[in-house]
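Only a single protein chain was left out; the remaining protein chains are all shown in position.
Then we have chain A:
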């Protein structure tokens, strides 16, 4: 036991893992940022479709949301990366597949955030806009959306953190993000303890400041 402890403190892995962590973190961040950004665009459309009175549009949006929220993201990644390429002959790179899975998956959750945000705006706002002769699109754009977006910021921040952690499952499609590189490191050195501590720290370095910023923004927005 004591011997083990000593080994842990003098382990060479603290510094040796750093280049891998750094390389992996760049990919983790790239996939998360691009994925969540595209996910926000998807989510905005799907979320507004969920508010439609047209049953077909509403139905499409509902099926999309339930399909992606009802299946594990790991399965979605396997399906897209292996299943799709086999069946349709589309060969995604691991990075493309990763970004796409994050975008589609986060898009489903963001759609519900968007719907909730828009629904939370008093219906008198829409009536005031329409009574001035604005179209429903104009009213949405100038009156409802700016107010709803403010309320969406905290849950969007949470979704960003969730998606960031979700990228770790892309190790299974050999996307060279943090978790994948650290697993490779462990399998070459045969020493798991310290490298995986470093991996946890690698995620915390991003998530903790994100949460602090998020809380500060929340307080400033008064939500």
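Keep in mind that, in the parts below, contacts are C-beta pairs under 8 Å (C-beta built on N, C-alpha and C of every residue); 3 or more make two chains touch, one makes a residue touch a chain; residues count from 1.
Assume contacts and distances are computed from a predicted model.
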| item | value |
| --- | --- |
| Missing subunit (named according to UniProt) among the choices "Amino acid ABC transporter ATP-binding protein", "PQQ-dependent dehydrogenase, methanol/ethanol family", "NADH-quinone oxidoreductase subunit N" or "STAS/SEC14 domain-containing protein" | "Amino acid ABC transporter ATP-binding protein" |
| Of A:12, A:146 or A:209, the one touching the omitted chain in the full complex | A:146 |
| Residue of A:70, A:89, A:133 or A:190 in touch with the missing chain, whole complex considered | A:133 |
| Sole residue of A:70, A:124 or A:190 that reaches the chain not shown, by the stated touch rule | A:124 |
| Where the missing chain touches chain A, by residue | 122, 124-125, 127-128, 130-135, 138, 142-143, 146-147, 150 |
